[in-house]
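The complex is shown incomplete by one protein chain, all other protein chains being positioned as in the whole.
We just call them A, B and C in the order they show up, numbering each chain from 1.
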Amino acid sequence: MAGFDIDGFGEKLLRKFAGGTSRRSLLTRLGMTIVAAPVFPLLPVSRANAAKPDRSPEAKTAFARNAQTKDDTKCDYWRSCAIDGFLCSCCGGGVSSCPPGSEPSPVSWVGTCINPDDGKAYLIAYRDCCGKPICGQCGCDNTDRETQLYVPQLNNDVIWCFGTKSMEYHCSTGVLVGKAQ
Amino acid sequence: MAGFDIDGFGEKLLRKFAGGTSRRSLLTRLGMTIVAAPVFPLLPVSRANAAKPDRSPEAKTAFARNAQTKDDTKCDYWRSCAIDGFLCSCCGGGVSSCPPGSEPSPVSWVGTCINPDDGKAYLIAYRDCCGKPICGQCGCDNTDRETQLYVPQLNNDVIWCFGTKSMEYHCSTGVLVGKAQ
Amino acid sequence: MTIPMFHGSRRLLAIGAALLATTAAAQTPAAAPVLESETAYTHKLPAAQPHWAFIRGAFDSGGTRIFDGDTGKMKGMIDTSKWSDMALDPTNSFYYVSETIWTKTIRGTRQDMVSIYDPVDLKLLAEVPMPGRLLIGERKNNFVISDDGKTGYVYNLSPASSVNVVDLGKRKFVQTVDLAGCASLMPNPAGGFSALCGDGTLATALINGKSATITHSAPFFSATNDPIFDNFVYDRGKRQATFLSYTGLITQATIGATPVIGESWSIQAAAGVRPGDTKPLDVNWLPSGRQPLALHRASGHLYVLMHMGEYWTQKAPATEVWDVDLAAKKVVKRYPLKTPVEHIEVTQDAKPLIFVNSETTTWVFDAKTFEKKFEMERAGGGLLDTVVGR
Partner (left out) sequence: MTIPMFHGSRRLLAIGAALLATTAAAQTPAAAPVLESETAYTHKLPAAQPHWAFIRGAFDSGGTRIFDGDTGKMKGMIDTSKWSDMALDPTNSFYYVSETIWTKTIRGTRQDMVSIYDPVDLKLLAEVPMPGRLLIGERKNNFVISDDGKTGYVYNLSPASSVNVVDLGKRKFVQTVDLAGCASLMPNPAGGFSALCGDGTLATALINGKSATITHSAPFFSATNDPIFDNFVYDRGKRQATFLSYTGLITQATIGATPVIGESWSIQAAAGVRPGDTKPLDVNWLPSGRQPLALHRASGHLYVLMHMGEYWTQKAPATEVWDVDLAAKKVVKRYPLKTPVEHIEVTQDAKPLIFVNSETTTWVFDAKTFEKKFEMERAGGGLLDTVVGR
């Protein structure tokens, strides 16, 4: 069909990693990869979806110009450029880890944020922590390159608690995936 | 037993009304009474529980001195002297009636409030309206002669949604029962 | 007044409840309270009024309050649970709530359903169970009703994208239609629904019995460079959708078997201002908020929330309302706001009222003069709706 085929998208990417192996064995390997080190070339995707229009350090948004790298409990922390929610680092968790009793969602939305220390753009996976009542601390709503529901992985309003035991939203983390260039 | 016997209390009162008829037929009659006109001598009870220590117009509380009779959507409306909650008159209901979709509780807590127009004390039955999410309009917390949980009918924190289809608290009314003297 | 009787006896309580049934069922409200006697009763609502607004509580707070724009007073509340979307029946015969409830608050068994409420006594009439739906706040186009009021379309993301089709007449779930890469629904008079897609097209799903055929328009916007706000407006009468993009492009589309998408034009240009663009560092007037546009159908006036800022500030609270004459493609008035707001809606009568709200406060304005009518605290910080408001 003519429509934007997210499935196909993931599919292509998978084959890329898989080096032609079957989908099943690929996923097993992929699984291991994620646990061990969740960094693999997401560039095709980030280029296609997250990167445009201005991923280059030269073209900084207001957020990027004022971002800092020292305090991950503040809304202007560099990784939070597209986060909407409560920072897990203020809820008993960390910038990329969940507070006690909550469960990190296996899926997430993404942002492309610029680290002011090296001026480079990084792909950030915003993983919600789920299964506790809403944390309510350090609420932020940053919207760099954030789009609407028809591009869900770039929308920061969706409750990303898919595949968790409870879908209740507690807080959001910003997991560093890797360089976006 | 030595303890304060609220059951016995009600019991006595019932027999009083019943004129010695059986409990069952009494209640039927009582039921009719309530629907038709919910006014019957509550004095024994109000004296015993609600009226002390200072029901006389001479001994006015700060609330009574500043109460008004014109606007039942304000916390200083005279009947609200012991109300804790949201005024149904601000929620689509009235001072003694429930907003659409909510259900008046058959039981209530009581207050003894002074009407500034005639300086007399009246017994007010605070009946919660139940079965809708919390109204959230015109929140008041007045505490004239309000006591603690071990005298529940004089405590204004209890959710009085007993015997309603849903126990969810929506708002509170102040039903005039009659003169307290 | 019944405590002394009822206290401490479950039997008595039961009878109390029985009594209650009688009193609450009374059709006619009792006369104005007199000092001698009062009977409890429950109010009923008149038919939905043109100047009513439906004001959703802010995120994480349930309940949608009905306020009368002529009095600034609350009329009642619809049970929109925490994770729910509300839709108004085109004929105002029902209030529909598409909701997700767990049997133990945040644990237990998940239940997805469309709950149907009577508009007069706001009582629950029926629950229509269905498969999952997306949990998200602040979306008016994730649950839409067909123009004849007979079918409901509920958007789901699992994270696969699909739509639940619910027969509201028979009150039963019919089927799920896959909708890969698209979201944000509008009913399609040709028999189905249309939606915006990540590839910049408009998808149209025509449902024929159990089968659905999905076609796509040519791309007409950039979903990642200049997205269209998914809280767009659909006009049932004109069968027309009005879209607004981050940079301020307005696009209208006639919805049918083959939607006809009109030219896009700049709201800033229509106000004599330099058109918005996506360039960084560039400061301009841009649309923003969570519900940034409202359409007065009869007059074709679009009211848009605007703010001054750089690009990628699409959720910033708005500081002005721009009144756009869509036929003339002109911004005819600009109204500055004392306090920034995030949502806007307009009533559909000949003397329209505008409702705007921030997290804490709701304001009512005359849509023609922008004279302030009311300012309501805690009415609700979420989505706004009006009768025939979609």
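The working rule: a contact is a pair of C-beta atoms (placed from the backbone, for glycine too) under 8 Å apart; a residue touches a chain by one contact, two chains touch by 3 or more.
Computed from a predicted model, the values in this text were never measured in an experiment.
Participant: Write out, one label after another, the shown chains that touch the chain missing from the document.
Facilitator: Answer for the hidden chain's contacts among shown chains: A, B, C.
Participant: Touch as defined at the start, partner being the missing chain; which of C:L45, C:A87, C:I116 or C:A180 qualifies?
Facilitator: The missing chain is touched by C:A180.
Participant: Touching residues of chain C against the unshown chain: what are they?
Facilitator: Output for chain C: 3, 6-10, 13, 62, 79, 81-82, 101, 103-108, 111, 124, 158-161, 180.
Participant: In the whole complex, what residues of chain A lie against the chain that is missing from view?
Facilitator: Here the touching residues of chain A are 6-7, 9-10, 13-14, 27, 30-31, 34-39, 42, 45, 90-110, 122-123, 125, 127, 129, 132-137, 152-153, 162-164, 170, 173, 175-178.
Participant: Mind listing the chain B residues that contact the chain we can't see here?
Facilitator: 1-7, 49-50, 52-54, 59-63, 84, 107, 131-134, 141, 143-152, 154, 157-159, 161-162, 166-169
Keep in mind that, in the parts below, only the chains that are shown with their structure count from here on.
Participant: Between chain A and chain C, what is the gap in Å from one C-alpha centre to the other?
Facilitator: The separation of the two C-alpha centroids amounts to 29 Å.
Participant: Measuring centre to centre with CA averages, how many angstrom lie between chain A and chain B?
Facilitator: Distance between chain centres: 55 Å.
Participant: So the centre of each chain is just the mean of its C-alpha atoms; given that, what is the distance between chain B and chain C in Å?
Facilitator: The answer is 38 Å.
Participant: Scan chain C for residues touching two or more other chains and write them down.
Facilitator: There are none in chain C.
Participant: So which bits of chain B are touching at least two other chains?
Facilitator: If we look for residues of chain B contacting two or more partner chains, we find none.
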